[in-house]
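Note that one protein chain is taken out, while the other chains of the complex remain in position.
And now, subunit A:
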Amino acid sequence: MSNSNLFLKSGFVRAPLQNGVGRYVCQLQRIVLKFCKSHGGSRGMRDFIEQDLVDFARDNPSVVVYLKPRRHRSPVVVAEYLNGDRVWMSMQNKTHSEITKWIENMRTQQGDLSALRLRKYQYTDHPSIQGPWTPFTFKNPELNVATLPDPKFGANNRLPMSATEQLRMMFEKQSIGSKEDTEEKKAE
């Protein structure tokens, strides 16, 4: 996480599935189009207002649309959402079709998705079935009662064994086994 993301709103990845299961609720509540009536930078915005705005307002009766002409200022769209997010977007020098697409994007998105820092790239409602991991999972239970440091747990047991060593081990095992055999015979 870099420093530029420190004050970014954070959240988890989510699938917008629940909206539309019963009925669809448009998350966009209010949209304000600010533009200039004379400047060329607002040309696309003026085209959009002339040609598409009435249809947009008619198709989305739940969205409040404001027009705010301001003299000699660059065009801006501000969208406000059901969850309180407010998206500000400059439309300076954008063409009619670009503005149509951006406004469609604002209408369909759920809150301010672009300014959200993802805390994790995965999310689940059920993090673990068998219980979350702790430092003591899969540990030898003997450690619970051992007094550390203990050479039993601290000694090296990963060195490769030489052939001589293996032979010696085999011989010792054999001799111990033979001893036990003889003892058993004696007991009998």
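The criterion applied here is as follows: contacts are C-beta pairs under 8 Å (C-beta built on N, C-alpha and C of every residue); 3 or more make two chains touch, one makes a residue touch a chain; residues count from 1.
By definition in this document, contacts and distances are computed from a predicted model.
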Protein name (UniProt record) of the chain left out of view, among "39S ribosomal protein L13", "Magnesium transporter", "DNA-directed RNA polymerases I and III subunit RPAC2" or "Vacuolar protein-sorting-associated protein 25": "39S ribosomal protein L13"
Touch with the omitted chain, as defined above, among A:Lys9, A:Arg86 or A:Lys139: A:Lys139
Given A:Leu17, A:Ile129 or A:Ala155, the one touching the chain that is not displayed: A:Ala155
Contact set of subunit A toward the excluded chain (per top definition): 1, 119-120, 132-133, 135-136, 139, 143, 148-150, 153-159
